[in-house]
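These notes concern the structure reproduced below.
Removed from the display is one protein chain of the complex; every other protein chain stays in position.
Chain lettering (A, B and C) follows the sequence in which the chains are written, and residue indices restart at 1 in each chain.
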Amino acid sequence: MKSLFATLGLPHDASMQGGGTDNLILAVHILMFVLFAGWISYFIYVLFRFHESRTPKADYEGVKSHASTFLEVLVALIEGALLIALAIPVWARTVDKFPSEKESTVVRIVAQQFQWNAWYPGTNGMFVNADPKFVAGDNLFGFDKSDPNFKYNFIAASDFVVPNKKPVLVYLSSLDVIHSFSCRPLRTMQDAIPGIRFPLHFTPNELGTYQINCAQLCGSGHYAMRGTIKVVSQEDYDKWIAQRSKAGGGAGGGYE
Amino acid sequence: MNNPSNEEDSKAVKKHVQQHVMIAVGLALGTIMTVWTSQTNFGSFALNVTITLGIAAAQAFMVAAFFMHLLSEKKLIYCFLIFTAIFFVVMMGITLWSRMPENIIHYKQYVP
Amino acid sequence: MNIPYTVDRREDTGLYNAKLGVWLFLASEVMLFGALFSSYILLRFGADVGTWPRHWLDYKLGAVNTIILIVSSVTNVIAWANLKLGSFSKYRAYQVLTMVCALTFLGIKSTEYYGKFHHFTIICKDGRIADGHIQKAETTADKVVIDGRWAPDMASIMDPPAKFEEQKIEIERKEIVEMHNYGPSRNNFTGLYFTLTGLHVLHIIGGIIVIFAIWGPLNGMWKTDPARYTNRVEVAGLFWSFVDMVWLFIFPTFYLL
Partner (left out) sequence: MHAETHSHDAHHHEEPGFWQKCIFSTDHKVVGIQYAVTALMFLFAGFSLMLMMRWQLAHPGQPIPFVGKILSHFLGEDMASKEGVMSPDLYNSFGAMHGTIMVFLAIVPLLTGAFGNYVMPLQIGAPDMAFPRLNMMSYMSYFFGGVVMLASFFVPGGAAKSGWTSYSPLATVNDMAHHPNGQTFWLIGMVFLITSSLLGSVNIITTIIQLRAKGLTWMRLPFFVWAQFVTAFLLLLAFPPLEAAGCLQLMDNSFGTSFFLPSGLVISGQKLHVAGGGSPLLWQHLFWFLAHPEVYVLILPAMGIVAEVIANNTRKPLWGYRSLVYASMVLGFLSFVVWAHHMFLTGMGVHIATFFQTTTMMISIPSVIILTALLISLWGGSIRFNTPMLFAVGFLPMFGIGGLTGLPLGFNASDIQLHDSYYVIGHFHYVVAPGTIFAIFAGIYYWYPKATGRMMNEYWGRIHFALSFLFMNLIFMPMFIQGLAGMSRRMYDGGLHYAEQAGVPGLSPFVLSLNKVISYAAFSLAVAQLPFIINFIWSIYYGKKVTSDNPWDATTLEWQTPTPPGHGNFDKEIEVFRGPYEYSVPNHARNFLPQNDPDKAHTPTHEHPVHG
């Protein structure tokens, strides 16, 4: 465990890709602390030093040096440096460098008021066809039930399982309103917007169970729209998949 | 300029009236032309749009320039209108730009 | 102290207050309609292929209305010019023309609206699609009567042919799967059409009220303070021309393209 100072109280980072975010947060906060400490000491000194009881007559000219300009330029430069060195590359990695489907665990997560549904392909690794025209009361995701993959696929509500140290590729969408998929210990967040399907990726680095929370107001149950991601070993993961996928011999379904 | 009973002014205004009528006729012709261009196929829809909206923009310019006498207006007003135009372009431009497929995370690759 | 520059121009700006005020107001109007047109573009280009209708509006009515607004703009400017010449009666006469044009515009617009609300597309159980204007008098609780056509497919609804034979169609209510008029909730095209033109109509109505108020109830000022009265007419005219200008864009974007 790093010291509180080094983590700023952020939840322990259990992901492989989250370091960039943490470094940036830390770097910006150091900048902030330094600036604030400098300014506030100057500020308190001035309030004390130039109290009217000490300086009955004000100085018309005040400060003549232009040190502040250098300071302002410096702040701008540091911000620019952070931007170029940390912020932009991290974001580029986040949204541009997607792992291929082959090397990752692929899950489709569909948000709904007020629940997370993870749609797994099952033992054969193929997703069933889905189309809005199939949507009905008993088929919210619009699965094509005549597709052979239908039997393999299953849905895990709220509690998901993924293997450790392997990228997880999530296709995120929503049935009704905007939600936001946020798992802070895994340093990942992305809005789930109805009508659009976004990919997002993260790589767990530690076994354990992590909470997912909904980070976008989505109605009366928003505060309780909780889920978990359980990170397990690859073997346990395969076992779990087999257990759940009907055509793979498991319990199956989960959507009816 | 605000004193209405001025001989020279009155001539100028009369000239203006004539000019305005001409412009109105021009505008009406422009309208007929847009109808015509929109029904003619210039090869591509984009070209059609450009031509039709081009005429509309020209008409709007005439209205602003002459009916709203913007041509002889003060600098200050130009200044404001330029600012407005900039912000309008920014609003429209960036909003549209951000919704271009290549600017939405991996839009092309992953659409169902 | 009185408020300065209600009539005279301020030296450094060369403007009187109301003139500056109205241009600022128009700048905000540019942003208002600009945002709506941006929405139009975004929604149109975001629409799935084949879901954005074309030729749903009668361009002839639209063109006539465009010309009417242009005429009203020019009569309005001429009215003001006459006022500058000191001819109050001519001003009043021209301004009557302006108002008549504006009211004609509203008249045409309302028949267009009326038509859209009575125009239905009906999808039957057997998949056939009928499209036409409802005949209120003959429509009953169990059958719908329209004057229109049978459309071969949805594409022909989204882009109807310029000419077709109109016939009377009777459909049993129980045959109908879906029935929707061309009101705002039909799709984003009609929605935007009603929102934008609706807002524009509100501007027209506002313009008429202002022009009328200056023309009638408030014209006493012509005697007490003619210069200021002329300024008022000018400022109202600027607004009026702007409303005309907005229509010059509404017309091609909705009626033609």
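By definition in this document, contacts are C-beta pairs under 8 Å (C-beta built on N, C-alpha and C of every residue); 3 or more make two chains touch, one makes a residue touch a chain.
Everything numeric in this text was worked out from a predicted model, so none of it was measured.
Participant: Touch partners of the unshown chain, restricted to the chains that are shown, please.
Facilitator: Per the contact definition above, the missing chain touches A, B, C.
Participant: For the chain left out of this view, which of A:Asp59, A:Glu103 or A:Glu235 touches it?
Facilitator: Going through A:Asp59, A:Glu103 or A:Glu235 one by one, A:Asp59 is the residue touching the chain not shown.
Participant: Among C:Thr121, C:Asn187 or C:Thr253, which residue is in contact with the omitted chain in the full complex?
Facilitator: C:Asn187
Participant: Identify the residue among A:Thr188, A:Thr203 or A:Ser245 that touches the chain left out of the display.
Facilitator: Of the listed residues, the one touching the omitted chain is A:Thr188.
Participant: Where does chain B touch the missing chain, residue by residue?
Facilitator: 76, 83-84, 87, 90-91, 94-95, 97-99, 102-105
Participant: Considering the entire assembly, which residues of chain A contact the chain that has been omitted?
Facilitator: The missing chain touches chain A at positions 8-12, 20-22, 24-25, 28-29, 31-32, 35-36, 39-40, 42-43, 46-47, 50-52, 55-64, 68, 71-72, 75-76, 79-80, 82-83, 86-88, 90-92, 94-96, 112-113, 132, 135, 137, 140, 142, 175-178, 180, 182, 184-185, 187-191, 193-196, 198, 208-211, 213-224, 226, 228.
Participant: List every residue of chain C that touches the chain not included in the displayed model.
Facilitator: Interface with the chain not displayed, on the chain C side: 1-6, 10, 13, 15-18, 20-22, 24-25, 27-36, 39, 42-43, 46-48, 51, 183-188, 191-192, 194-195, 199, 210, 214, 228, 231-232, 235-236, 239.
As a convention for this text, only the chains that are shown with their structure count from here on.
Participant: Is the chain-to-chain touch network here best called a line, a ring, a star, complete, or other?
Facilitator: Shape = line; chains linked end to end, path left open.
Participant: For which pair of chains is the number of C-beta contacts greatest?
Facilitator: B-C
Participant: Find the geometric centre of each of chain B and chain C from their Cα atoms only, then give the gap between the two centres in Å, rounded to an integer.
Facilitator: Here the centre of chain C sits 17 Å away from the centre of chain B.
Participant: Do you know which chain A residues sit against two or more other chains?
Facilitator: Counting only residues that touch two or more other chains, chain A contributes none.
Participant: At least two partner chains per residue is the criterion; list those residues in chain C.
Facilitator: Residue numbers touching two or more other chains: none in chain C.
Participant: Could you pull out which chain C residues touch chain B in their complex?
Facilitator: Those residues of chain C that touch chain B are 7-8, 13-15, 20, 23-24, 27, 30-31, 34-35, 37-38, 41-42, 45-46, 59, 63, 66-67, 70-71, 73-74, 76-78, 81-86, 226-227, 230-231, 237-238, 241-242, 244-245, 248-249, 251-253, 256-257.
Participant: Using the touch definition from the top, list the residues of chain A that touch chain B in their complex.
Facilitator: 95, 98, 130, 171, 196-200
Participant: Tell me, which parts of chain B touch chain C in their complex?
Facilitator: 2-5, 9-10, 13-14, 16-17, 20-21, 23-24, 27-28, 31-32, 34-35, 38, 48-49, 52-53, 55-56, 59-60, 63-64, 67-68, 74, 76-77, 80-81, 83-85, 87-88, 91-92, 95-96, 99
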